[in-house]
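Pasting a structure below so you can have a look.
A protein chain is absent from this complex, but the other protein chains hold their places.
To keep things simple, chains are lettered A, B and C as they appear, and every chain counts its residues starting from 1.
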Amino acid sequence: MFIVKYIKDVFSGLKSLAVGLRRTLYYFTHHKEIITQQYPDNRETLHLPERFKGEVVMLHDENNEHACTGCTACELACPNATIKIITKFDISPEGKKKKAIDKFVYHLELCTMCNLCIVACPTDAIKMAQTFEHSVYNRADLTKVLNKPGSKIREGVE
Amino acid sequence: MLSFSNISKSIDSGLRATFDATWTMVIEMVIAGVCVISLFAILGLVLVLMERKVSAWMQIRLGPNRVGPKGMLQSLADTVKLLVKEGMTPDGADKFLFNLAPFIAIIVAMLLMAPIAFAKDFQLWDMNIGVLYVSAVSSLMVISILMAGWASNNKYSLMGAMRSGAQIVSYELSAGLSILSIVVLTGSLNLNDIILSQANGWWIFKGHIPVMIAFIIFIIAVTAETNRAPFDLAEAESELTAGFHTEYSGMKFALFFLAEYVNVFIVCAIGATLFFGGWMPFHIGHWEGFNQVMDFIPSSVWFFGKTFFLIFLIMWFRWTFPRLRIDQLLNLEWKYLLPISMFNLLLVTAMAILGWYF
Amino acid sequence: MTNEELKAIITEILPTATFEEGGQWLTINIEPVDWKLLAGQLRQEPSLFFDFLFCLTCIDWKTHLTMVYHLDSTKFRHNIVIKSKLAVDNPSIETVSDIWQTANFHEREVYEMFGVNFINHPDLRLLILPDGWEGKRPMLKDFEDPINMIRL
Partner (left out) sequence: MVEEIGRTTEGDVIINVGPQHPATHGVLHLLITINGETIKKVEPHLGFIHRSIEKMCESLSYRQFIYVTSRMDYLSSHINNHACALCLEKGLQIEVPSRAQVIRVLMDELTRIASHELWWGAMAMDLGAFTPFFHAFRERETINDIMEETCGARLTMNYIVPGGVMQDIHPNFQQRVKDFISLYKSKVGEYDELVTGNIIFQNRMKGVGYLSAEDAISFGCTGPTARGSGVTCDIRKLYPYEIYEQLQFDEILETAGDSFARYMVRVREMNQSIRIIEQLIDNIPEGDFQAKTKAVLKLPKGEFYQRVETARGEFGVYIVSEGGTTPYRIKFRSPGFSNLSALDHMARGSKLGDLVAMMGTLDLVIPDIDR
């Protein structure tokens, strides 16, 4: 029957709409379901997982020593030429010339956080930090020197 | 007791004591104009904020919460931003019509304010053809949209305008028919008479199922008439970018925006007047004590409460449903709403003649 | 169908075709002029029924270009690879976009990236490159762009 089908159509249509309306009304009245994180306000409680790839940093201990030998494994592993290692020659107390890093230049603006340099590093001198607020006003600020001034290689790292 | 009608009466008598009749009239008109414009502004601010909060909570978000206490001043900040924005007119546009369109939209919305009874004995213009006036003037809205779409010289705008033309013209019919069913029951076109006829109960309760059907059709039709989702084909963000107001910016865009919200308010006010008794308090049969308590609540609170409930309904639709396609939109009107509302009108008429209502 | 059977049928269609095995799939080397004939047969022959062209590309070997077509059959699930050598200057081959419609877009891509001219292609225009692109085809090995290309 045409009329019966017509009425059925109308009612099933209205029912499907009512089901949707009930769902949105549920969320309208249940504010505990709200999932918004108010980002700049929750900085204190916002902890990123330890594996989060934010930027490359070089680890320094309390004596301002790092483990980078300047082997350029990371520089070779990097797909974007993000890392540039400038080496110098230290004169050790015995009078031997020893290769060491002068500057570990890191271009954050080129980095894609692929983690390949960290994997490539034989001495675990660099790691990924969990920072993520990288905005700066000047593009040049994104080019960083990772080894701290006056730092030197830790004893025993080859 | 302090009420809108007492205030208006005291202002009227005060003016009459100092000025002659003509000047009183002029000054009262100015006051009324200022009141309507400020009501516009307030409505715009409140409704935009309400929409944003309603949508946010339905979408498990917080919504605006930064500007002012609990984000109350967010829409004010938006208004300021829109005011200081440059209002651009495209090069190829018909400049006169392009700039005229938003004003027509806002003027139509203003005209519609006239017959609405905001509280007991508080009405700008108590005319005997109130219902007819409302349905006649509200269809002028389409002119501003068509004008905006045509004058923008943009294909998206033109398509949006044409869609909206087809839509508003066809949904006028079922909106009109569902309004008629109340007119049949009360036997008057005067909005004040319609409200007074609901002193012993609102029509939605008195009129059984036929009036409820009329109400459902009314709310669907006015949602379409005000171009609100799921019938927002004139804007149809994902299809036409912004439809008829694609090229508008700054204050001209804000006027369209404001007109949309004021229109929503007006159609909901009409709906509240027709089906929920306007400012009439909620009364149950012979429960005298209960009725007296209800009478104690000011009439304006009743009116705005009902209106905002209906506005919430329309917002609720918007944030739940997907948009219809243009042919489905017209199918819905011509194949479903119109036949049903015609049949329903017949039922209501029979009911009115036989007196089968409370 | 095994590679041997495929070989037998294809040899029947095109006696000049040479075969290469040892790779993942059976590879057939053909001359560009034979391609249209072979392609039609590969699609229509009921025992072959290669109806799914899942990859169409070109390789620049500096001395010549090689068109590579990877075909799959949704019915028998056997795959073959067709290769055809094209000359470096003015490379051209028949289009197969009327046989496999997916070739339409893929051939347009190869056309703009390698400059291969697909004869009888219905709509051989630039698809990815901006309108009015002039100069070398970007995927060729000797393409140089001093501004946008960064060498490590």
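Just so it is clear, a residue touches a chain if its C-beta (ideal position, glycine included) is under 8 Å from a C-beta of that chain, and two chains touch if they have at least 3 such contacts.
What you are looking at is a predicted structure, and each value in this text was computed from that prediction instead of being measured.
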Checklist outcome for this item: Among the displayed chains, the hidden one touches A, B, C
Checklist entry - Which of these, A:V4, A:I35 or A:A140, touches the one chain of the complex that we don't see? => result A:I35
Item to check | Which residue of B:P69, B:G289 or B:P322 touches the chain not shown here | outcome: B:P322
Item to check | subunit B residues that touch the omitted chain in the full complex | outcome: 55, 58-61, 155-156, 159, 229-230, 232-233, 236-241, 319-328
Checklist outcome for this item: Note that subunit A touches the chain not displayed via residues 12-13, 16-17, 19-20, 22-24, 35, 48-49, 51-53, 77-79, 112-116, 119-120, 128
Checklist outcome for this item: subunit C residues touching the chain left out here are 23-25, 51-55, 57, 59-60, 68, 70, 74, 77, 81, 100-102, 104-106, 109, 127-131, 138-139, 143, 151-152
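By our rule, only the chains that are shown with their structure count from here on.
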Checklist entry - In whole angstrom, what separates the CA-based centres of subunit A and subunit B? => result 51
Checklist outcome for this item: Chain-centre distance (mean CA atoms) for subunit B and subunit C, in whole Å, is 63
Next on the checklist: Report the inter-centroid distance (CA atoms only) between subunit A and subunit C in whole Å.
Outcome noted: 42
Checklist entry - What residues in subunit A touch two or more of the other chains? => result none
Item to check | Complex interface listing, subunit B residues touching subunit A | outcome: 54, 57-62, 65, 316-317, 319-321, 336, 340
Checklist entry - Once bound in the complex, which stretches of subunit A touch subunit B? => result 10, 17, 20-21, 23-25, 27-28, 31, 33-36, 38
